[in-house]
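Structure provided below as C-alpha cells; questions to follow.
Removed: one protein chain of the complex. Kept in place: all other protein chains.
Up next, chain A:
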Amino acid sequence: MYSKKLARLAFGLLAESTFKCPLTRSVSSVRTLCSWTVCLHHRQKNPLSEGFSRRLTRLNVRTVSQTTLDPAEVRKFQAMASKWWDLQGEFAALHSMNDLRVPFIRDNLLNVHGILQLGKPLAGLRILDVGCGGGVLSEPLGRLGADVRGIDPVEDSVRTAELHSSYDPDLWERVRYQACTLEELAEEELEGFHAVVASEVVEHLADLDAFASCCQQVLKPGGSLFITTINKTNLSYVFGIVAAEQLLRIVPSGTHDWEKFISPEDLERLLESFGFYVEAIRGMMYNPLTGAWSWQQSTAINYALHAIKRKEEPQPGQVWAESENLDEPGRATNYS
C-alpha cells in the first residue's frame, strides 16, 4: 500500500511538472509548490540508508499526499489539466516532441513486427502509455492503429484526455484511459502488452526498480519498452538546472532534481538486471528558438531508449507460451 502511494506520488510529479526537457516554458506556481515540496523530500533521501530512507519518504509521502489531495490544489490542477491541448501553451514542446518519439516507437515496432495493414501500421498491437497526462502521445499511437491504454494517477489529466479523444470515433475505439498507477495495472494485466511507453517519466520516479519490475510484468515476452528521459551529466546540469531554473528562470527552482536524472548506461544496467536487453539509445535535442526537437549523436542531455524483454527458454515439460507476431529471427533467446 505504501509503495502504491509512493508510486502514485512519483507519477503525480509527471502531471504536475511540464515535459522534462531542460528548456521548458513557464510553469504554474501551484505545480512549483507541490513539485518543490516533494523534491525537497527526495533530496533528503540521499544521505540515508535504503530502508530508513524508504520509511522516511513513506512518512513524507503521507504528509505530502495529504497536501496534494487538498481540494484547492486539485481545483488548480484542473485549470492546468485543460492546458494539455493548448498547442501554443506550456506543453507545446511536449507536442513537438511527438515528431521524434512517434516515429521512434513506430519504426522500432515495425522492425520487430512488420507492417500488417496499410494505413494502420501499428494495427493489432497493444501499447501501454505510462504517465500519459493529457494523452499527447497516446492519440498519435492510436491513430496509427494501435490499441492504446493510457494510465496516469492524476484523474483530471485522464478526464482531459478522455474528453479530447471523445470527439473522434476512431480514437474513442482505440485509446482508453485509466486513472491508476502502474503497480495497480500490473496486477491485472500480466504479460498483456506488446509495448510499454514511459516518456518523460523515469526522471520523476523514486523507485526505478519497482518501475522496471512492473514493466517486465506487463510486457509480453519479446515486447518493447520505450523510455525518453534526461541524462545525468554536467551538461544536463548546466542546461537543465542552472540555465533553465536559476539563470533564465524558464523552469521554477526545484522542478528537476539532478540527482534523479539517470544516465543511459545506468538505465541500461538496471533494465538488463530485470530481463531486458537495450536495443537502441539515441540522443535528442530541443531548440528553444524554433520549438523543435531533433535527433543528435550525443546523449548528454535528452535521450530515447528502446529495450526488449527477453523471452524465456522453454522448460522441459512446459508449454511454450508465446503470442503471435513476435517471431524474431536471429535474436538470441537466452534468459538472464
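Going forward, contacts are C-beta pairs under 8 Å (C-beta built on N, C-alpha and C of every residue); 3 or more make two chains touch, one makes a residue touch a chain; residues count from 1.
We adopt the following convention: contacts and distances are computed from a predicted model.
S.K.: From the list "Phospholipid:diacylglycerol acyltransferase", "Alpha-1,3-glucosyltransferase", "Ubiquinone biosynthesis monooxygenase COQ6, mitochondrial" or "Large ribosomal subunit protein eL14 domain-containing protein", give the UniProt name belonging to the chain omitted from this structure.
M.R.: "Ubiquinone biosynthesis monooxygenase COQ6, mitochondrial"
S.K.: Looking beyond the chains shown, say which of A:L116, A:L163, A:C180 or A:A243 touches the absent one.
M.R.: Per the contact definition at the top, the residue touching the missing chain is A:L163.
S.K.: Spell out, residue by residue, where the missing chain touches chain A.
M.R.: 71, 74-75, 82, 85-87, 98-99, 102-103, 106, 117-121, 139-144, 159, 162-164, 166-169, 172
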